[in-house]
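A single protein chain has been omitted from the complex, and every remaining protein chain is retained in its original position.
Now for chain A:
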């Protein structure tokens, strides 16, 4: 940063994003609070319900999201060096991995519907216990809300790649624009990092 003004503008942009991310953390925080209460009240039933989830698919999707975060971090690094092509390729890779995450999640939901595990597609009597039903309600709400965030992220990343490609976002001057979308994507990743053990690995 050569002079003070762009750096101050960048700080303001980033702070606004952090404020938004804080509200996102509180949104998912309510769901984490439900998960904690359920687990403290019904440890056995929750563990039994969690064991029925496909933790291997969840782990594979964690790998996909962690890798997409790496791609976004590489995109930010490339943007700050003014490398247009590197930025575009990395952003598209991250968006593609986001789509992969959603595809795998859809396959998983399909399996859970067939196994009579997913609320809204399964009669209440099919659940092992009322706490198991509650836990699966939480699973559906939390993962669906997260999937909505991934979908928004994919659109943002692809749109950003388009703007960088068309030079309507000039690099490295507009690198902060890549950075704020990156922050959002990393937070969506961090939320999944907590959702994974809280939902899939209760033992």
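One rule holds for everything that comes next: contacts are C-beta pairs under 8 Å (C-beta built on N, C-alpha and C of every residue); 3 or more make two chains touch, one makes a residue touch a chain; residues count from 1.
Here, contacts and distances are computed from a predicted model.
A single chain of the complex does not appear, and UniProt lists its protein name as "Cytochrome c oxidase subunit 4", one of "Autoinducer 2 import system permease protein LsrD", "Amidase", "Cytochrome c oxidase subunit 4" or "Amino acid/amide ABC transporter ATP-binding protein 1, HAAT family".
Looking at A:57, A:70 or A:84, the residue that reaches the missing chain in the full complex is A:70.
Of the listed positions A:6, A:43 or A:82, the one in contact with the omitted chain in the full complex is A:43. Although one chain is not drawn, its touching partners on chain A can still be listed: residues 11, 14-15, 18-19, 21-23, 25-26, 29, 32-33, 36-37, 39-41, 43, 47, 55, 59, 62-63, 66-67, 69-70, 72-74, 76-77, 81, 179, 182-183, 186-187, 189-190, 193-194, 196-198, 201-203.
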